Structure formats: C-alpha cells, structure tokens
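Missing here: one protein chain of the complex. Every other protein chain is in place.
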Amino acid sequence: MKENANLLFVFLFKTPIEGSGYSLAWYILFVFIIAGALLFFAANFAGITSFIERRIAARIQTRVGPNVVGPQGILQWVADGIKLLLKEDLIPDRADQFLFRVAPYFVFSGLFAAFVALPFGYGIVAADLNVGVYYIFAITSLVVVGIIMGGWSSNSKWALFGALRSAAQIISYEIPTALSLIPVIMLTGSLSTQDIIKAQGGLPWDWFVFHSPFTFVCFVVFFISALAEGNRIPFDLPEAESELVSGYNTEYSGFRFLVFPMAEWANLWVIAAMVSLTYLGGWQVPFVSIETLSGSLVLIFLSVAVFVIKTSIVVFIVMQLRWTLPRVRVDQMTQLCWTYLVPFCLVAIVGTMIWMLIFPWETRVALLLRLMMFGIGFAFCFFYVRRIRFNYFNDKTAYENLKKKSPWYPIWRLP
Amino acid sequence: MKGNIIITDNNCFVSTMDDVINWMRKSSIWYLLFGTACCAIELMQTGGPRTDIDRIGSVFRSTPRQADLMIVAGTVTYKMAERIVLLYHQMAEPKYVLSMGSCANCGGLFQNSYSVLKGVDKVIPVDVYVPGCPPRPEALMEGILKIQKIMMKEKFLKNHGERKNDIKSLYYSG
Partner (left out) sequence: MTPYFNAVATTLYSIFEGMAVTTSYLFRRPSTIQYPNKLEKPLEEQLSDRYRGILQVDTSVCIGCRICEKTCPIDCIAINLEKNKETKERFLTRFDIDISKCMFCGLCSENCSTCAIYHTKFFNGATQNVDELVVRFVDSPIVLYKHRKDSDPKTREKDLSGVIVKQKMVKQRMKKQKTAKQEMPVNKISKHKIKEEIL
C-alpha cells in the first residue's frame, strides 16, 4: 500500500511522499482515492456484467434480451439500479430492525474488501499483501455472516432456509477452495498474488494449469468450488426460486435488495480474477520478461489488458455455465464437496509434490511435459469447437426448410 | 428519497427530473411471478422467446417485495382473493396492477359461479385491463406499455414516491 502510494506520488509530484511534510494526510488521501476507484470499478462492473449476462442468456434461449432501453439496451442496468433506489424501503413488522439494516453492508463490504488484494496488472494492486490469497478467502467469508444476518432477521421462513443453506454451502466449500490452491502455493513459495503471477510465464505452457495433470485437476476443483462460494448456478441453492421464494433476500426491497445482486455480480470478478491469476498466468504478457515489463508504461497497460481479457473469458464461461446447467440438490451439493472435490484435492497435492521432486520447473523434461499438457488442453478446445460446429449444422437444414432463411446470426450481430 | 428534496410547484428542474426518473422506472418493470389460472400459461409465454418481454426490461421477481407490477393472470376465486390482497399489500410502493383476461376483468366465463370473484378490481385497484381469453402475449405486452404510459404521466418527486394520485383521475386528465 505504502509503496504504491509513494510510486503514484513520485509520478505526480516528482518528490517522495515522506519529504513532503504532511505524509500521513497524503497516505490517508491516497487510501480514500484508491478505495473510491475500486468501489467505482466494482459497482460499474456489477452493473454492466448484469446487462451483458442478460443479453447472453437471451441469445442462448433464442431470445433477444434487453435492447430497448438506450442504444441496444446498454442503459438497462442504470435503469434497474435507479428504480430500485427509488422503491419504498420496506422493513417487515416483526423483523430485527438493526440486523436487517446492517446485513447488506456486511455482504458488500466482505466482497469489496477482496478487491484490495486483487491485482489488475504489473504493480497495479491496492495492497500487495504477503498473505494475499488467504486474505481473499478469509474476507469473502464475511459474506456468509451478512447472509445469515439478513436471513435470520427477516423473520421469514424462506429467508431463514436460504441463509442456512448458504452457510452450509459456503463454509463447506471453503475447504476444497483452499486445498486446491496449495499446489500453486507450493510451486510459488509465496501467498502474495503478485508473486504467484511472477512465478508463471506469458506463454500458455508456462501457466500453472498445464504444469502437471495434478494441477489441472486442482484447477477444475478450484473453478467448481469458487462457483459454489459465489452462489452461482449450478450452486445457487441459497436463492433457489423454485424452492425458496427468493432465498435470503426475500424480505428485502429497494436499495437494501440492490446491494445483494451488486455483491453477487462483483463476486463474479473476484472468482474470475482468482482463477486467472492463480492458474492462467495473470497479467503475464507473452514474449515479455518481467524486467522489460517493469520499465515501460505501455507494457504495463498491455499487462492490464491481458489480465482483463483473461478474466473476461472466465466470466463468460461462468455465465454460460449458469444458463447450461440445472441447479443441484442440497444433498448432491454436499456430496460433491466431501466425496469428490476434497479427495481429489488431497491426491493432487501429493501428486504435485512428487511431480515437483521428479521434474523441477527449470528442467527440459518438465518443459516438454508442460508442452504435452498444453497440447492436450489445445486438443480439448479443438474438440469443443468441433462439437459446436456439429450442433449448429445438425439443425441447419431443418431450420432452413422450415423458415426459408439461414440460421446464421452470430452474437456480435446485434438485433 | 422521502423528504430530502424541497419541491416547488411546476418547477422546471423537478419536471425534467421527473421525466428522467419516470423513464428509469418505466424501463425496468419487474412483475410478480404468480398466476391464478390458465392466463398464467400465456404470461409465461410472454416471457418466452417469441414475445420476449425482457426486451423492455421486464423480468419476473418471485417475491412481492421486489416487484413493481402485479399481473393478475386468471380466475380469482374468493379463497385466492384473500391471498391476492395480501400479496398486494406486501408489495413496495410504487406498485401497479394489471388485470389480465376476462376472468380477472369481470369474472368472465365463471361470472355465475358461486366461488368466483367478479373482477379483481373489487378487491384491489387495477390500473390496466387487458381483454382476451386468454390475451395474446402481444396483447399483454401492450398492457405493460400502457402501464409505462401511466408511469410517464406521474409526478414522482412531488408525491415522494407514493402514488397519491387517484388512478381514475390520472386517466381522465388526458
């Protein structure tokens, strides 16, 4: 935190922050500026992602999605947000007034605090904590406190059910999430997010996903359990619409309700950024070493772009999973956690240890094996594209015979 | 929002703010997810791919606290009417009611039945009536567009977010 503020100060005023007199005041000012910038980013990301997800979901269901509000509907999220701000703020008669009011802030501050340790590019991180990864896990668990408070204080059985499910889910999925990152920490030797990224390389076979089959398993486990921690479908049991009315936020209206989905969408960035920084190489630019990266401002912006692109791809996959898979049952959810994810993680940790001993990172054999792993991953993507092509052409002639027009209407063509 | 803004009558600033706010409100009408009879099937169809109501920003909310619009879709029996009144009271202001189909309008086909309420407007104030048995999805969409028109006429800031204006007087004013 201090170094970053100092760097920014030197960049702006050409003198170090300590020599300027009011150093404490400057530090506090920088803290507020950075917090404001992060809040601005989180809120806007949450809004815009909600709009984009509605469009993508609509196209998956052969609909169009919001395209009336503003040009192509891009003001939809602003309209939703301001409408919710203007709604009456209802507090149920027999609700616990204090807890009911306080709960949304716990949820949002829990997620917002995670943004502090998330990097956006080379050196661009609010606070490069030396326990960054575990700080993020710890602080996002604050969400479950807020959810339980909201669910219990509502004095509604549906809200309480949702809150209890959420508690069971988030707390049990903490374990595979934490375990599945141990291989990364072993490979890096540090918990700092920047160090984890620096230990990887720009090219795909230098990422931790393709280090060994065991890290690949851990990557899958981490992705699944991160989804579960963020209450995303197929693990959106706390707000299951068909079972509980709306889960823990049943009794919330207006602005207090707005905080919950905002936190949920902001959490999407946290999930995707964590996945991309731990396993997908983070902001590492291909063919550029870290020494050259630190020298030029253009390359730093390029690293930000690389990180945002990687994260956006993960966000897109998370969105698509939401509209592909049905919701799991409660027993299936716990079974998946305790009988599949945790044992797989434990095996993968031991496997990675042995792999690290036999094939150290720098050796040629290790590079060859990483290339092989990358080849397998590439083949996987290739077959995925083949399946998409197959599914498209499978229905093409039938559609053409019925509707007398081509079904080709890609997502970038805006209706 | 309540009491934070001092408002004078016919202030230019207030009227433009009203327009902006009303535009925001009309762009995201969230309707309550419930149906009392067969019109509910057509209500689902309205959210489906062909008449995509998500286009104008309308999505369903399953809890009355977060809904703006109540679509009474189908026959209202006396037993169900109590629940509908309860749901109506649970909704947060400003709230709107759309009566969909003949049964909700005036009892329709079951108007001589011993157990059916003759029109949902006997228990809750209704803003828009959509005729049909059941109405086409496009007809329901027209009803929602009509509610958007009502929203645009309202003076939101002057009434501090509550719909104090009589529904009928708004209609008759033009």
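Here the chain labels run A and B in written order, and each chain numbers its own residues starting at 1.
The rule is simple: contacts are C-beta pairs under 8 Å (C-beta built on N, C-alpha and C of every residue); 3 or more make two chains touch, one makes a residue touch a chain.
Treat the numbers as computed from the prediction; the structure is a model and nothing was measured.
From the set B:43, B:92 or B:124, the residue in touch with the chain omitted from the display is B:124, counting the whole complex.
Here the missing chain is touched by one residue of A:13, A:40, A:340 or A:361, and it is A:340.
With the whole complex as reference, residues 49-52, 55, 78, 81-82, 85, 88, 99, 102, 105-109, 111, 117, 119, 121-133, 135-136, 138-139, 141-143, 145-146, 150, 163, 166-169, 171-172, 174 of subunit B touch the missing chain. Residues touching the missing chain, restricted to subunit A, are 56, 58-64, 68, 320-321, 323-325, 340, 384, 387-392, 395, 399, 403, 405-411, 415 (touch as defined at the top).
Here is the rule we use: only the chains that are shown with their structure count from here on.
In whole angstrom, the spacing between the mean C-alpha positions of subunit A and subunit B is 37. Within the complex formed with subunit A, the residues of subunit B that make contact are 1, 21, 23-25, 27-28, 33, 48-49, 52, 54-57, 61-63, 65-66, 68, 92-94, 156, 161-162.
On the subunit A side of its complex with subunit B, the touching residues are 54, 58, 61-69, 73, 75-76, 78-80, 82-90, 241, 245-246, 249-254, 257.
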